[in-house]
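For reference, the structure I am asking about is given below.
Note that this complex is displayed minus one protein chain, with the remaining chains in position.
Right, chain A next:
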Amino acid sequence: MRRYHRPDLVLLGAILALLGIGFIMVYSSSAVRGYIQFDDPYHFLKAESIWVSLGLLAMLVSYRVDLQMLRRFAKPALYIAIVLLVAVKVPGLGRRVNGADRWIGLGPLSIQPSEVIKLSMVLVMAHLLALNPHKIQSFRKGVLPVLGLMGLIAGLIMLQPDLGTTLVIAATTFFMLIAAGAKTSHILGLGGSGLGLVVAAIAAAPYRMRRIFAFLDPWADPLGNGYQTIQALLALGPGGLFGLGLGQSRQKFLYLPENHTDFIFAMIGEELGFVGATLVVMLFFLFAWRGFRVAMRSEDVFSGLLAVGLTAMISIQAMINMGVVSGVLPVTGITLPFISYGGTSLVFTMLGVGVLLRISREIR
């Protein structure tokens, strides 16, 4: 007999706090860009209001869905997502932005299938791994099907190409395999071969080497590969302890590209300082803590693995994003969950945390 109680309010609080900071910072960072490109400093804020509303709505909807029903949706959702992923390459449907096919245009709306697939992948993997929890001990029967699924999805995403999302998907899968109880030898083997794959990919295309290692010494190529890293550091550095003050960013005057999306964390560091940036890091810590806590307290393997997957996916994406901005990871174009301006990404993240909150109602 399931006991229903209140969802994890700390988790909800962390999510809403991040959402609120994001909403303010999207306005602060996009005002100049909106004014210059659209003669309207509120241009991005208006759109963001709609996305946040849609996101909250999505969270409420998924929160209400019964987990067993959700589990039945898993496979169909995955098939739809794969179709969408293929569709981005179809001329007329796919929309090319900055040399990558990541979007599908539906009238005035455009959606990002990679966001759809991230969520459905976590759902399907949790479902597969929970079918027979003991199969995970076998590499062929337990680990390989999950790896195969991940390989298919990662391959499709690399076609766009979208290195950041691929990384998130790979890392999330890895986390779920570990949580599901895969053998230590398998895990180490996978980690080793993953590393080998990365080395091989770099070796195959030397430009990646330059791009990837530019973050170590961005000043070597300040106008090329090092440009974004430098501009992010030039935002973080002057922020100091308390920041230049809300709205006082100078790097937002078109120095820092993607400052309201991928690099919004730099804006936080510039305007709100080390204190503000650390607050955001701590909120993600809170999110990860409460998310994993939900997973640990789940009373069945499926909801536990689902909670692990959702928490890991969002936390990993946040860590990669903040790592890129602060210059400890190479530049990969992914958004900061809850905070970056962004349509599909925000809505599907909220859809995911709705599920997480749902699970938190059913734990011990």
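Throughout what follows, a residue touches a chain if its C-beta (ideal position, glycine included) is under 8 Å from a C-beta of that chain, and two chains touch if they have at least 3 such contacts; residues count from 1.
Note that in this section contacts and distances are computed from a predicted model.
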Candidate names "Stage V sporulation protein D", "ABC transporter permease", "Transcriptional regulator" or "YibE/F family protein"; UniProt protein name, chain not shown: "Stage V sporulation protein D"
Option from A:P7, A:G164, A:G226 or A:G327 whose C-beta touches the chain left out: A:G327
Candidate in contact with the missing chain, chosen from A:I104, A:V168, A:L233 or A:V347: A:L233
Touching residues on chain A - with respect to the absent chain: 32, 36, 133-134, 136, 175, 178-181, 233-241, 250-251, 253-255, 269, 273-274, 277-278, 281, 284-285, 288-289, 292, 295-296, 298-301, 304-305, 308, 312, 315, 319, 322-323, 326-328
